[in-house]
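Apart from one protein chain that is not included, each protein chain of the complex appears where it belongs.
So that you can tell them apart, the chains are marked A and B in the order they are listed, and the count of residues begins at 1 in each.
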Amino acid sequence: MTIARAAALALAALLALAGCSKESDSVKIGAVLSVTGPASFLGEPEKNTLLMLQDEINAKGGIEGRKLEIVVYDDESDVNKCVMAARKLLDQDKVVAVLGPSISGNTLAIMKLFGPAKTPLVSCSASEKIISPVDPWVFNTPQLDRHAVLRILQDAKKKGYAKIAILTVSDGYGQSGRAVLQELTPAQGLTLVADEVFGPKDTDMTAQLTKIKAAAPDAIVCWGTNPGPAVVARNRVQLGIDTPLYMSHGVASKKFIELAGDAAEGIVLPAGRLIVAGQLPDDNPQKALLVGYAEQYAKRFNAPVSTFGGHGWDALMLTVNAIRAGKSAKPQDIRDNLEKTSGFPGTAGIYTYSPKNHNGLDENAFVMVVISKGDWKIAE
Amino acid sequence: MDPASILQYCITGLTVGSTYGLAALGFTIIFNTTGVINFAQGEFVMLGGMVSVFALRGLGLPEPVAVALAVPAVTLAGALVERLAIRPASGRPAMDLIIITIGVSILIRGLVMLVWGKDTHALPPFSGETPIPFLGAALMPQSLWVLSITLALLAGLKYFFSATLHGKAMLACSHDAKAASLVGIGVRRMVLLSFMISAFVGAVGGVILAPLTMTSFDVGVLLGLKGFAACILGGLGNPFGAAAGGLILGVLESLGAGLISSAYKDAIAFVILLALLFVRPSGLFGAKDAKRV
Partner (left out) sequence: MGGFRADVLRLCALAAALGLAPLALSGGYHLTVLTMCCLHAMIAVGLNLLVGHAGQISLGHAGFYGLGAYTTAVLTSTLGLPVPLGMAAGVLAAAAVAFLVGVPSLKLTGHYLAMATLGFGIILSILFNETVAITGGPSGFTGIPRPAVAGTPLGDLAYYFIVAGSLCLVLLLSLNLLHSRLGRALRALHTSEKAAQAMGIDVARHKLFVFVLSAGFAGLAGVLYAHYLTFIAPASFGFSFSVELIVMVVLGGMTSLLGSVLGAFFLTVLPEFLRVFENVEVLLFGLILVLCMLYLPGGLAGGLAALTERLRRTALERTRSREAADD
């Protein structure tokens, strides 16, 4: 049966290829990212960034004279595949640290593997459960939803808004934001008058917006990642609603402006400084690295840089920094030195870790921007 | 719960419902000729939108030309699917064919993802974006395009099936393939034709909807599911039932989201569907011969 035989041969070849693990004197850092699947808008730029930085570091002589080797696995945004990939990195590739995963659900699934394996995990996802309570071996790099919500509510209070309506996506990111919004809105002295939800693949939110319109809020906060919020922005204009609209940092990419078109005008959101790097004052500690990152990424990948890719930048560079600071690539030392990081400028903000704080950022990591004439503008 | 809001929910529901109706229509045409539920139907709708975007952005063609190019291209894709995946499996049990079409849908999705990436794309609306005020609610011009083209398609299909030789031949195949071939109908050719017409309908649906809903490589999945549900709602095998089922499903969903809970919007649609299946499986407009033990 030639088909079966050919298939068996092909499988054997793939097995040999896949099972191959290289032996070398390089510093091996692993990464499990959602390069494909629904979260690929996170994983793909993260992976690109890691590979770009790997080449850059090696061109400049590596880490402590040793070559940097990054092993990236795609978990396809799937929990089971993520667990298997993490296992593979720890058992077979024997990496000294693992970066990622891109999404919170996957991070929560693999977190408990790292204590017994005594290897640090630097996640690119933002759920609070990742760093609270603190697991000594687990860190994360993105700004927390709490920081973003705080900035939005502070801005709303400043503008005199009292009644807030929220519209969130029913996925991990949206649900996390919804929980924080429900908690902080009354805590900040504002009233929550509407709480609507939409699905990640929904193509029409006029029903939810109509319901919100009837509640007469002073401002609407939409929490999600593309393409849903773009539809929300367009639907709002189509329905003739002119209530001010806030978005979350999940849409801090040119793609949102492209999809929402004219409907994006006037929307306010908190964002990392990467997207407005050019507008920062020259003495800002992040400006040089942000401008450089944006230029190199655009040149190499022919695509605009993404704030999500920045989470990968931060994860890798914080780890490399820890290795250099402690002059050791042993997992235990990396972990200890990560915890000692102080004032390290990354793309998302300035990082200061401590035994009680494995996120390293606060709400000042964000800057409020407004979309004006199809581009970002710092709003303060 | 003012009347303007309810009207808005209905308008939204009808627009979204046309999506489901067009997908359901495609399911019905293939089912009528072959007895197969083609799970790749949602992908034809997706292809209509994606190929248009590619023709517009990648090739730089003006929108009418891009659309005029996309629809026949997808029709051809439908023919390819029939020839390469369905015909070699003719005579196999229904389960096998369902699985094959699921495989085809995964394949098409993977191909599009590889060639055109995972991004979402917007098509410019046919006649502008200014909403038309209508009794306190807002109506998008594109919605009018969607509804009118859907009705035109329905009328065209009704004429095709009842008045033309090919249409009647296709119906004959669905009633009894052996008898049809005995009277000289090329059953294989009818099957091919049914896939092409289905792909055509799907492509048109994708093209007129993309300006409203945006498109990406994976819009076909949920669309296919809801289209399938609309089919059952309207009565499997009845093209008008399929379209009506889609519209009704859309309106119920929209009203459910607005009046009950937006979080459970999808669940509402399926709960109604289940209730209907348990009480009247032939759907709202199907013949009462649906199989019940």
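To be clear about the criterion, contacts are C-beta pairs under 8 Å (C-beta built on N, C-alpha and C of every residue); 3 or more make two chains touch, one makes a residue touch a chain.
Since this is a predicted model, take the numbers as computed values, not measurements.
The missing chain, though absent from the display, is touched by one residue of B:A4, B:A68, B:I102 or B:L171; that residue is B:I102. Looking at A:T36, A:N58 or A:Q188, the residue that reaches the missing chain in the full complex is A:T36.
Annotation for subunit A: contacts to the undisplayed chain at residues 1, 3-4, 11, 14-15, 17-18, 35-36, 73-74, 76-81, 83-85, 87-88, 90-92, 104-105, 108-109, 112, 127, 129, 170-172, 174-176, 179, 197. For subunit B, the residues in touch with the chain missing from this view are 37, 85, 88-89, 92, 94-96, 98-100, 102-111, 113-114, 225, 228-229, 232, 236, 263-264, 266-267, 270-271, 273-274, 277-278, 281, 290-293.
To be clear about the criterion, only the chains that are shown with their structure count from here on.
In whole angstrom, the spacing between the mean C-alpha positions of subunit A and subunit B is 36. Interface residues of subunit A, counted against subunit B in their complex, comprise 36, 40-41, 44, 170, 196-199, 201-204, 206-208, 210-211, 213-214, 226-227, 230-231, 237-240, 255, 258-259, 261-262.
Here subunit B touches subunit A in the complex through residues 1-2, 5, 8-9, 11-13, 15-16, 19, 113, 118-120, 122, 129, 131, 133, 138, 140, 212-214, 216, 218-219, 221-222, 254, 257-258, 261-263, 265-266, going by the rule given at the top.
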